[in-house]
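The complex is shown incomplete by one protein chain, all other protein chains being positioned as in the whole.
Chain lettering (A, B and C) follows the sequence in which the chains are written, and residue indices restart at 1 in each chain.
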Amino acid sequence: MSTEYTADEMMSVAAARALAGGKSCFVGIGLPSKAANLARRTHAPDLNLIYESGCLGAKPARLPLSIGDGELADTADAVVSVPEVFNYWLQPGRIDVGFLGAAQLDKFGNINTTVIGSDYHDPKVRLPGAGGAPEIAASCGEVFIVLRQNPRAFVEKVDFVTSFGHGTGKGDRERLGLPGRGPTLVVTDLGLLRPDPDTAELTLTELHPGVELDRVVAATGWKLKVAEDLKTTPAPTDEELQVLRDLEKASA
Amino acid sequence: MSTEYTADEMMSVAAARALAGGKSCFVGIGLPSKAANLARRTHAPDLNLIYESGCLGAKPARLPLSIGDGELADTADAVVSVPEVFNYWLQPGRIDVGFLGAAQLDKFGNINTTVIGSDYHDPKVRLPGAGGAPEIAASCGEVFIVLRQNPRAFVEKVDFVTSFGHGTGKGDRERLGLPGRGPTLVVTDLGLLRPDPDTAELTLTELHPGVELDRVVAATGWKLKVAEDLKTTPAPTDEELQVLRDLEKASA
Amino acid sequence: MAELLSLEEAVARLVHDGDTVALEGFTHLIPVAAGQEIIRQRKRDLTLVRMTPDIVYDQLIGAGCARKLIFSWGGNPGVGSLHRFRDAVQHDWPVPLEIEEHSHAGMANRYVAGASGLPFAVLRGYTGTDLPAQTDTIKPITCPFTGEQLTAVPALNPDVTIVHAQRADRAGNVQMWGITGVQKEAVLAAKRSIVTVEEVVDELEPRPGAVVLPSWAVTAVAEVPGGAKPSYAAGYYERDNAAYQAWDAVGRDREEFTKWLNELTGVKA
Partner (left out) sequence: MAELLSLEEAVARLVHDGDTVALEGFTHLIPVAAGQEIIRQRKRDLTLVRMTPDIVYDQLIGAGCARKLIFSWGGNPGVGSLHRFRDAVQHDWPVPLEIEEHSHAGMANRYVAGASGLPFAVLRGYTGTDLPAQTDTIKPITCPFTGEQLTAVPALNPDVTIVHAQRADRAGNVQMWGITGVQKEAVLAAKRSIVTVEEVVDELEPRPGAVVLPSWAVTAVAEVPGGAKPSYAAGYYERDNAAYQAWDAVGRDREEFTKWLNELTGVKA
């Protein structure tokens, strides 16, 4: 483990590793797309990437700059219409993992990408909005979320529920009849959080190497619970870093 | 008018002529398809043929043997899925004329292609069923029907309403909210019938040349009304017959 | 990921007595070989689904494989009636055949709902006809925004859908082109699926008008050259219209049909 790496690189590598068992992944743009493409190039060559622009089985040689990058269409097994990707492919629960980013995330894994501030009609900050996320969060087998950890992003309760995670706790998804298991993993630049099996509250289960627990607690806007058997993420391997950097270089 | 012709040829020619003003035509297989293709080769070269197999703007060089003939796909402007042809193209009322055949037709232009006999569960004759006809009859701007005239086919009331014409008379379509005008013309081997403007009852408006009125009355299973200004269909021209026969020869 | 199997094994493993089975195709690419394999394996009590049941459904019905047919148009395209179908409906021969009857628009939307993971679909359909009175699978539904009344039909989710396509690659990705009808929806609506193909190739070269079913959406692929005959496979062979005409005489007569069936299944008369 001789190579130096950044916290963002650790985040991408940890997110990529999470895609080990996943067969198909509905990929949000940005950090999720980077991680999914890193996974495809390292331990998960058969990972099936689905983008909401209608690209099924995309195999981009460089990181797509947007959800509708031509590279995705050119390398896909099939390009279908946007209504079809949502209706025929996402909605029936065919996709194993939904991989999302977030502007705000709360302790039950609910995602806000709509507005910051308590008044929807007079927001402090108007965010881009929902995109495909509400139905990705509802219909995929499980959901991974990747975002940088800080107290503005990690809040007790999101200002606006754009995409439903575990609501107010364990059992809410079942009560609403949501088919997927919802967020099972949050990957940040500091560590990994997973919903507590009993309460569904996001709990720190892994620290990235060299990160102090205090720092994670300070970066979290709620009283962070920590798993009893808190583990340390293995540092990125030389190969992981090499592939990640090549990917980023090819996309510059 | 030197050339001899058969009653079926007269029927096809008369049906083809009816497509003069039509810009787009949803074509049933058999007699309607023959007439529509004849029209395209004579007075209506721009006639836009739509087949329920998903072929938009088909320009077959020979008569298609079925609704899914490869010739239709090979010559179409676009081939779409079957759900799409019904949902995006037929249902919103984009098609000017629906051109249908029938096993049984009643005096209000209702069509039966389901069962002969009064008991659906124990029919005298089981017919092929609805196919695309119910929604073609409902959604096209107007409907032309072509079939040979005889008392078994032309009945007071159909045994089963597979496709709605004018129901029990004028105003029924409006009451049901059906967008199209319904059957406006029936072409037979003996003449033409049109709905009476006041009652919507099918009324003989044209006799084919050489056909006696008595014969049409006898071939109709209800007390046939005859238009006051009963006209005679112009006989097929040499060109019409030539094109029709070439078309049939090319399809043998 | 789709498994590459022989047709015999695919049918044996994936089609069970009592299943709801759709063999789809719209004149083009009819999975005839697969249908006849079902007859050979003497599957029973099937609920058969198809928009346009044609001669292979006549054969399945005549062979006594089906207890129910869900359909919208049953005929021998370009020829006339399906006599085995008629005989089953009119005279319960060889076994009674329950029917559930729709229009094409209704059936297409039922598959769409099935493929979409929805319990029903909405359309403008059946208005004024006698069809809704014969089934509990056509119901009114009111638009929550305009108050307008429309028609709802329930999703179709076959246990198995079988279609025929031109090609698959070795990973089991399927490619079909020409008139592809409702095949994608029928496969996606089903719990399991079998695709018979003209050939398995190393690479699926893109083609105009091609529909691709990714391998992970298909259960089994079986290479069956000519598997759509006597229907046609664009790019491979033409429709054998004479065979459709010849079927009329076979299907019309119980004895003739029984002879045909014995020959297919290898039974000595």
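Please note the rule applied: contacts are C-beta pairs under 8 Å (C-beta built on N, C-alpha and C of every residue); 3 or more make two chains touch, one makes a residue touch a chain.
In this text, all values refer to a predicted model and were calculated from it rather than measured experimentally.
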Looking at A:A138, A:V155, A:V211 or A:L244, which makes contact with the chain not pictured? A:A138
Quick one: which of B:S12, B:T42 or B:Q91 touches the chain that's been left out? B:Q91
Of B:A78, B:I116 or B:V226, which one is in contact with the hidden chain? B:A78
Touching the absent chain in the whole complex: find that residue among A:Y5, A:F86, A:F99 or A:F144. A:F86
Positions on chain B contacted by the hidden chain, ascending: 23-24, 48, 56-57, 77-78, 87-88, 91-94, 139
Residue by residue, what part of chain A touches the chain that was omitted? 29, 52-55, 65-70, 72-74, 79, 81-83, 86-87, 90-91, 114, 120, 122-135, 138-139, 160-164, 167, 172-173, 176-179
Against the chain that's been left off, what residues of chain C make contact? List them. 117-124, 137, 139-141, 143-146, 148, 150, 152, 154, 206-210
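Heads up, the rule we're going with is that only the chains that are shown with their structure count from here on.
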Please identify which chain has its centre, taken as the mean of its CA atoms, farthest from the centre of chain A. B
Core chain by centroid distance, with centroids computed from Cα atoms only: C
If you average the CA atoms of chain A and of chain C, how many Å lie between those two points? 41
Find the geometric centre of each of chain B and chain C from their Cα atoms only, then give the gap between the two centres in Å, rounded to an integer. 28
Give the residues of chain C touching no fewer than two other chains, as numbers and ranges. 184-185
